[in-house]
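Just one protein chain is left out here, and the rest sit where they should.
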Amino acid sequence: MNEIGVGVIGTGFMGKCHALALGAVKARMGDVPRPLLKVLCDVDEPTVRARADEWGFDRANTDWRSVIADPEVQLVSVTTPNRLHREMAVAALEAGKHVWCEKPMGLTFADALAMTEAARKAPHLKTQVGFNYTRNPAISHARRLIAAGVIGRVHHFTGVMDEDYMADAEIPWSWRCRKAEAGTGVLGDMLVHLISIAHLLAGRIVRVTSEMQTVHASRPMPGGGMGVVDNDDAVQALVRFEGGATGVIGSSRVVWGRKAKLAWEVHGTKGTITANHEHMNDLNLFVAEGDPASRGIRTILTGPAHPPYAEFCPAPGHGLGFNDLKVIECAEFLRAIAGGPPVDYDFEAALAIERVTDAIDRSASEGRPVTVSHPV
Amino acid sequence: MNEIGVGVIGTGFMGKCHALALGAVKARMGDVPRPLLKVLCDVDEPTVRARADEWGFDRANTDWRSVIADPEVQLVSVTTPNRLHREMAVAALEAGKHVWCEKPMGLTFADALAMTEAARKAPHLKTQVGFNYTRNPAISHARRLIAAGVIGRVHHFTGVMDEDYMADAEIPWSWRCRKAEAGTGVLGDMLVHLISIAHLLAGRIVRVTSEMQTVHASRPMPGGGMGVVDNDDAVQALVRFEGGATGVIGSSRVVWGRKAKLAWEVHGTKGTITANHEHMNDLNLFVAEGDPASRGIRTILTGPAHPPYAEFCPAPGHGLGFNDLKVIECAEFLRAIAGGPPVDYDFEAALAIERVTDAIDRSASEGRPVTVSHPV
Amino acid sequence: MNEIGVGVIGTGFMGKCHALALGAVKARMGDVPRPLLKVLCDVDEPTVRARADEWGFDRANTDWRSVIADPEVQLVSVTTPNRLHREMAVAALEAGKHVWCEKPMGLTFADALAMTEAARKAPHLKTQVGFNYTRNPAISHARRLIAAGVIGRVHHFTGVMDEDYMADAEIPWSWRCRKAEAGTGVLGDMLVHLISIAHLLAGRIVRVTSEMQTVHASRPMPGGGMGVVDNDDAVQALVRFEGGATGVIGSSRVVWGRKAKLAWEVHGTKGTITANHEHMNDLNLFVAEGDPASRGIRTILTGPAHPPYAEFCPAPGHGLGFNDLKVIECAEFLRAIAGGPPVDYDFEAALAIERVTDAIDRSASEGRPVTVSHPV
Partner (left out) sequence: MNEIGVGVIGTGFMGKCHALALGAVKARMGDVPRPLLKVLCDVDEPTVRARADEWGFDRANTDWRSVIADPEVQLVSVTTPNRLHREMAVAALEAGKHVWCEKPMGLTFADALAMTEAARKAPHLKTQVGFNYTRNPAISHARRLIAAGVIGRVHHFTGVMDEDYMADAEIPWSWRCRKAEAGTGVLGDMLVHLISIAHLLAGRIVRVTSEMQTVHASRPMPGGGMGVVDNDDAVQALVRFEGGATGVIGSSRVVWGRKAKLAWEVHGTKGTITANHEHMNDLNLFVAEGDPASRGIRTILTGPAHPPYAEFCPAPGHGLGFNDLKVIECAEFLRAIAGGPPVDYDFEAALAIERVTDAIDRSASEGRPVTVSHPV
């Protein structure tokens, strides 16, 4: 397969992110099918026309069903608000399209399950959920180190994903503050990223004990008065992994000064690995070997030794950026479609994350540990 | 009061730490009663004689009861193994001595309670538990910032105390691995330090949900074979504070590469403060004010603006060390004895920490949240 | 002007960098003329054909003169080895093309001067030299801060550009080790980047006192034996700026562990700004204001408050990468061509850098301070 027709639904942050990754991936990576940007879709016609022109799509469109029905389209990117993911993804799969969907899968676990069942019914189609942070070559290197036994048996994983985009109490109320519309707060929006890393580094989470908080319980309504915030500003959980490791994970949207602190540590019996997305080109490693007087945590700057960094720059330490991770994610999906290795986060693997967040939600509301029932 | 006779029981790490702090405090601080190093006590006579000579004590002794009975001694430092704290501290109080005791208070909550009750019966005597890390001028500055409202209302505290002194599976079994002799593992030995900071910065912990792990379940016995480790290598807890804030705290003695990572974050509605003892002269502050494009987490290097740093050096950033904190702790205790302000961690305040660790121990074994019943 | 035909000469590291920036810039930035990728040129036909296909060029070509002559091409990117820059750039300007040339301008100062003179003769054409690191939004913010007087009068600039790509003595000899072919070593290849930043932050350098070293004086020849290295592995210089500030600058290709340590500090009478490309999304600022006890160097993570970051991501701290800087550089050049504001580094401004490196080269060989004679 040399070319693949693409439709992108949504022109927001993630819509642009998908569109530009699709537009750049062939030039960047070389050995991938060439995406043909067939159609871009969003609800506002002037906007979608302008964006389609800028981003290089053949056509603009305000009817997502027609995108899915388009015979020139083989791959559909779903980058709309979470509540729309399920309907679009299921329809696209039913129409025989490969689906690249943003996280989280849907508003509810039921949504995620429905999407996964649609994917199961179409095993010839490929799916992917956009856990872009996991595509960082630093994380891939961490996985290789762990697999090679460099840090021994993993016994603990701890991490956070903290930002401050809702830290200011004066930020107005919006639909994102209402669980019925937005789903959970940071649990579905941010903690999932941390879990997506945890599952790759330490195995699946099988038990959770959690708490959730709403720090700013009401926010100013645009028209005056205060609106109630009923989803989580912060969440924390004690967790257990299927391999026996323990963990602590958390996320907050109200930690002043944190911008993208997706930071984690893996503790092993022979070493430790840590990272923080705010310095996304660093991977920190301690190994218990060599002269004890000269041991220390080292900072590895990613470079050509950490694939696919070399596709971006032949010199180490020069730095990848956030959008580069989406290009990597895109390349891996295109290769999977073309018969290459499967992606890490197809709907089935992403459903495991949704099981965990669902369990965290229940644990927090019920005040007790909850077992995550992954299928055997 | 210009002078105060001192007896120190114990010549280990903490015995030396107390003795040298007592020996240096008058020269360092000036405005404190002068400790007179009357008697040093330990079980091995040649050792205690040698140490008494080096450290400047008038006499050496192997009978702790005689130290307590000594009429020249008004202050007794208890730096022996934890299981001996209770008997010695209670006896010293009953003998009318001020008591400076190392943490944790005893092996069990019952020990700590008994010690506190002895102190309550002698309100004219002063007590102090050695939470030396809290004496860091950086932490005192954090307390002032929080009290002044610089970071707004505190809504979350998170922290760890991680080291790697038991990370190597080949480290032999010792009595420290047996709960009956040593008490809990990191809970009593290390997590208490984090809690001692948490209580000062965020208020008392009133509810805990915890888990404990033993990562290396057995260790080589010195004489061959393997010995069972039955206390905790690691502990984590979700907590609530009396003021409504939430928190996550943990500790581990098996995290390779961490040497004294007593690191914490306080999240407020207007800012954030963080610190890590491994860089103990840094305090990190973010305040949500000024040009948004120029906001960032700043690193404050402690200096003369952070009392009592100036007693150690007139120039900022030159660095205090671990032992300097013990000198500060010592000075505050001496001043309290001389009628100055009370210390932060007398037995009563330290008992609140023991209530929390006791609750964490129960929560971990019972698998459910436990309320900490502080007296009103 | 809505579209502009582009020819790119060179398919190496920088050729790919230019080509992909040109391919992405319209989608990324929106308000720029759309580059039309007309022709890609390099010496090896199969390679240039393959790259042209991947990168989206209409045509491939092995004759650079025909690129310049191409009536569909209005902008020529020169990304070939340094010794070819002069001939190509001058020919392109003479053919009426805008020229985007990689740094350094040429092998010698005479080359740079000839290129600049060609540009002076064609004032309707735009030129740009690829000092991409200066396009970092962090550096733009530093410029705004300095211009606004936030750090007062700048009195000192210090910086390095250190890497380790030649640190290993076993790296074989290549043409890059011979001054006659490659020009100076790190002076022309790396120190120019630091100077390009210094000129924007502290003004032009007017006096230099320098030293150069060749740390590995010979290297293994591919065919056996050792080849002589006759250009600089490292260079250092004491400098003066036209505004009166002093400075120290240096560069080395033999500092183990440094990958892209383009790090600098600006010292002002009211504050300090520092940065290091290895953490390219950080800008560090100290301002002498507010409570002295709470002052510290803050780390600003770039975000939407630092244009044009928002074109890459609506959320702060998520991270730009090396290639994103080239997209910014490209956008600014296209806008300048379309009548927008001039770029910072046209040939004239870049020539000032070449005057400085030429002076450094002379100072090092003559062992005395050398004045840089910028035209008034």
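A few points about this structure:
Going in written order, the chains are labelled A, B and C, and every chain counts its residues from 1.
In this section, a residue touches a chain if its C-beta (ideal position, glycine included) is under 8 Å from a C-beta of that chain, and two chains touch if they have at least 3 such contacts.
Predicted model, so just to flag it, every value in this text is computed and none were measured.
Among the residues C:120, C:270 or C:374, only C:270 touches the chain that is left out of the figure. Contact with the undisplayed chain is limited, among B:301, B:343, B:359 or B:372, to B:301.
The hidden chain makes contact, of the residues C:49, C:65, C:155 or C:178, with C:155. The missing chain, though absent from the display, is touched by one residue of A:285, A:320, A:343 or A:359; that residue is A:285. In the full complex, chain C touches the hidden chain at residues 151, 155-156, 158, 160, 167-169, 209-211, 213, 215-216, 234, 236-238, 246, 248, 250, 252, 254-258, 265, 267-272, 286-288, 295-297, 367-369. What chain A contributes to its contact with the hidden chain is residues 141, 145, 150, 283-286, 292-301, 305-306. For chain B, the residues touching the chain absent from view are 13, 16, 19-20, 23-24, 26-28, 30, 54-56, 163, 165, 258-261, 277-282, 301, 303, 312-324.
Assume only the chains that are shown with their structure count from here on.
Taken over every residue number at the interface, the positions common to chain A and chain C amount to over half, indicating a same-residue contact. Measuring from the average of all protein CA coordinates, the nearest chain centre is that of A.
With each centre defined as the average position of its C-alpha atoms, the distance from chain A to chain B rounds to 41 Å. Distance between chain B and chain C, defined via averaged C-alpha coordinates, is recorded as 53 Å. Note on chain placement: the centre of chain A and the centre of chain C lie 34 Å apart, centres being C-alpha means. Touching of two or more other chains is recorded for residues 301 of chain C.
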